[in-house]
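Removed: one protein chain of the complex. Kept in place: all other protein chains.
The block that comes next holds chain A.
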């Protein structure tokens, strides 16, 4: 299989990408994204020509994109700079809250705030992020959540530093290029980090804690709680040239493992899921690239590492028998008990096939899913066979297969026609499934739906803008008079500036926004599965995808 399958290279993602950028940045950056989308590299002049924008604005947009790792640049042999989009990273903007939530669950509030700040800035120095996060902690009531019993509240920047160090050590943050001249960063003059190992960690000699504490005090005094902490100048700290950004791969690897383990857990129970997770961890210790599909580990190693797991033998036997979607294989039974091979690609293909079957079931009914699984399992199926193999009425089977064909899920397999057509030769119709195409099609539908939802949200935001501004104004006034000790009557008077109808409209809009964002977040999960499939599909031959589906 040598077909290149990049999920984010589709035409369907084009308008979604520019809409996402418009939502998180502005329309100028979105136009630059639109201009860059279809090309493999554009110069500043050609982007300016395509967008009809002044070159200064285009340059600023490119700075924002590069800073957030949404675009990259390279020098051509003619020493020209060409800019290119990092399309996947544009999509990851929609997962912003998921990254933040993941870190909060794993490492607590301080780490969450650090990640939030890093995502906000795109790339940032350690000192800058410590100052901003500490200020936020001091200015909001979140500080109580990170205060340790024996910790001096004045040492909160130490807590933030520790959280940052932890994030770097666990690989959630990575070194990135830094602007060669300080503020304002002038792209494309960036200095790429060296591959030296020491830059993967946060060395203490790069942080001047005294300077940081001083910057925090100054920042708290100058900034208000509503505007948030002001980003200090990077050059005023010793680590002014060491920039950090989010490493999406670290998150995605953990999400992949969770997805695989959950699938095994739901199929054969929690105990087996636990052993499978252990098996993955043991296998990781033997490989450098944790993303690779076929990872091996010896049975002796597994038994030693997981000896406390209950019913280990049972779980290993079940995993080896194909209950894991055929992804764990036991190879050899030598003196040490042989080896275990984990074929992640196989399980990903199995989960994807089940996901697609579920979608077909929900959309066209269980009989359609049955036909889909049959064709997947048998590779090519004659139209006459569908009715008998799926226990369907002939007419119904024809209807279902026709419906799947019209929706591009089933394809008609072309047969070479007889050189001498005769009435005795029956007309045979065969169906097949191009699994890759079905995944591509579903992903395109996901992108279309994302675009529609983001567009709808934008329209509703515009419609409710004046109302929301009024509500914000009223809330601000109420806050101020509460602080100045106003009576209940005075507060009520101010609150009544918003009528009941307006309040209902605000509540409704907030609810609608939640509804849209919940689905958007869910669709990013669906896309994540397709991302995994696109990463691994070349390790899976079509036949095994079919088998795993049934």
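Some observations on this one:
Everything below uses one rule, namely that a residue touches a chain if its C-beta (ideal position, glycine included) is under 8 Å from a C-beta of that chain, and two chains touch if they have at least 3 such contacts; residues count from 1.
In this text, contacts and distances are computed from a predicted model.
Its record in UniProt calls the unshown chain "DNA-directed RNA polymerase III subunit RPC6", which is the match among "Mitochondrial inner membrane protease subunit 2", "WD-40 repeat-containing protein MSI2", "Vacuolar protein-sorting-associated protein 25" or "DNA-directed RNA polymerase III subunit RPC6".
Considering the whole complex, the residue from A:105, A:396 or A:469 that touches the absent chain is A:396. Of the candidate positions A:233, A:249 or A:271, contact with the hidden chain is made by A:271.
For the chain missing from the display, the contacting residue among A:178, A:247 or A:442 is A:442, taking the whole complex into account.
Remark: the omitted chain is touched by one listed residue; of A:287, A:331, A:363 or A:428 this is A:363. Screening A:33, A:261 or A:374 against the full complex identifies A:374 as the residue touching the chain left out. The missing chain lies against chain A, touching residues 15, 263, 266-269, 271-272, 310-311, 313-315, 317-318, 321-323, 351, 354-355, 357-359, 362-363, 366, 369-370, 373-374, 377, 384, 387, 389-394, 396, 442, 445-446, 448-449, 451-453, 455-456, 459-460, 512, 515-516, 518-519, 521-523, 525-526, 550.
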